[in-house]
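All protein chains but one are shown in place.
== chain A ==
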Amino acid sequence: MIPATTKQNIQVKPRKYHNKFRFKNGLIGWAFISIATVMICIFYFYPMVQALILSFKSGAGTNLQFVGLDNYLRLFTDPTFIAALKNTVIYLIIQVPIMIILAMLISVLLNNKKLKLKGFFRTAIFLPCITSLVAYSVVFKYLFATDGIINKMLINVSLISEPIQWLTDPFWAKVTIIIAITWRWTGYNMIFYLSALQNVDHSIYEAAKIDGANAFQQFFKITIPMLKPIILFTSITSTIGTLQLFDEVMNITKGGPGTATLTISQYIYNLSFKYTPDFGYAATVSYAVVIMIVFFSILQFKAAGDKNA
């Protein structure tokens, strides 16, 4: 009781004193953010609103007309959009789990206290992440060319007799893209796991060891549960990343053969710049991506909220 009353007494005076200052401080604070706010409004929200309006229009170049919801209805019957969406989902279902599991395994290996040259390995695995998207895509294109080094290697070790059409066969082209993005992003996700693992109390493992748990049990019963929030976080960010996939596909296969590797972002590019520009429909496709990303983000907040709140 007593401490509570004293607290109240003390609070009376400073509040007045605070109010004056809070107002002044507030004003200065607002002045600082006002510039950023105005900039964000002009360069971020205004284009977003304009794009939304644009997504209800259609036509070639500047001859745009309001078409209401036609563009959105067109999405559902547009085979190219559906193909792009399908490809994206395939990348998601196959590539994201592979990458997450790889990242987790590597991070556990690198977290080993007895490991020598730890810094070297960490750098080596994270290095792909700092290479430019375009640069690495071009390199991959040459690695996986029909007469590229990958095919030469596979032939020389007698795994295959005919070169694999990595870039021109619908199935293998998808495989190439998946390999490329896995190489590029595994290290990035690994960093999250590594930092999370370093926050796991070592005594838990010691206790497990004393109780006779083997390495597998430790991994599945301790490491994975402890990493759950990070697994969720990385899968959501990877999902969003996959939805926005552009550079790799554009540079390695150009979306081909046919639409076998086309992504939604590349379709937006094609609609605006490759074909006779239909900016209206391109904006509609962009908003379809926005809706999907919002959906996944809500999913993340909901799922992560349970654990963190």
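One rule holds in what follows: a residue touches a chain if its C-beta (ideal position, glycine included) is under 8 Å from a C-beta of that chain, and two chains touch if they have at least 3 such contacts; residues count from 1.
Methods note: contacts and distances are computed from a predicted model.
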Among "Lactose/L-arabinose transport system substrate-binding protein", "Stage V sporulation protein R", "Xanthine dehydrogenase family protein subunit M" or "Sarcosine oxidase subunit gamma", UniProt-listed name of the chain not shown: "Lactose/L-arabinose transport system substrate-binding protein"
Touch criterion as defined above, residue of A:Asn111, A:Thr168 or A:Gln218 at the omitted chain: A:Thr168
Omitted-chain contact residue, chosen from A:Pro79, A:Gly212 or A:Pro225: A:Pro79
Residues of chain A in contact with the chain not shown: 28, 31-32, 35, 58, 60-63, 74, 77-80, 83, 141, 145-147, 165, 167-168, 170, 253-260, 270, 272-277, 279
